[in-house]
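Omission of a single protein chain aside, the complex is shown with its protein chains in their original locations.
What follows is chain A.
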Amino acid sequence: MSKFIHQHVVMTSKELEVLIKAHHREAFLWSRQCCGFDTSLAEDILQHAYLKVLEGKAKFGHQSSPKTWLFAIVRYTAMEWLRNEKPTHSLEGVEIEDIEPDRPVESQEDMLNLLPSRQKEVLLLVFYHQMTIEKAAEIMEVSLGTARTHYERAKKSLKMLIEKKHENAR
């Protein structure tokens, strides 16, 4: 028997409301980060994610913590929206040196937006939301090995962008 069988835990609507209230601020910030730091879009995505939770479309699996589960739903909802609304092109495997920003990179948000989405996600989950790489892998729906690879590449890419910014400032 596979140890990855998902056991669904039935939560009452009251329990789900408590869970949402407890993680609302963090879920909102994560939603914002998932949709390129667009605040109004983040609010819409969060509403859709909450609806999925309350209508039982997303079921809580015993294998993850409630926060990890909520973050995974928010990420999935954002990805769903971005897939439908925007023509996307994958940045996986693209080196950071090849990326030419449209406008000067000034803020942390600009720098993070230049990273491939998986690299951006793993850094935000680990450094910003204080999660382990294992939890980040769960949220990103990738294996632990893949998450580690994205993490290592992401650190190098971001460091390079920070150095570039410092050089331009001189």
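We adopt the following convention: a contact is a pair of C-beta atoms (placed from the backbone, for glycine too) under 8 Å apart; a residue touches a chain by one contact, two chains touch by 3 or more; residues count from 1.
Operating definition for what follows: contacts and distances are computed from a predicted model.
UniProt records the chain missing from this view under the protein name "Anti-sigma factor", selected from "FeoB small GTPase domain-containing protein", "Electron transfer flavoprotein subunit beta", "Anti-sigma factor" or "FAD-dependent oxidoreductase". By the touch definition given at the top, chain A reaches the unshown chain through residues 13, 17, 20-21, 24-25, 28-29, 32, 39, 43, 46-47, 50, 54, 107-109, 112, 123-124, 127-128, 155, 158-159, 162.
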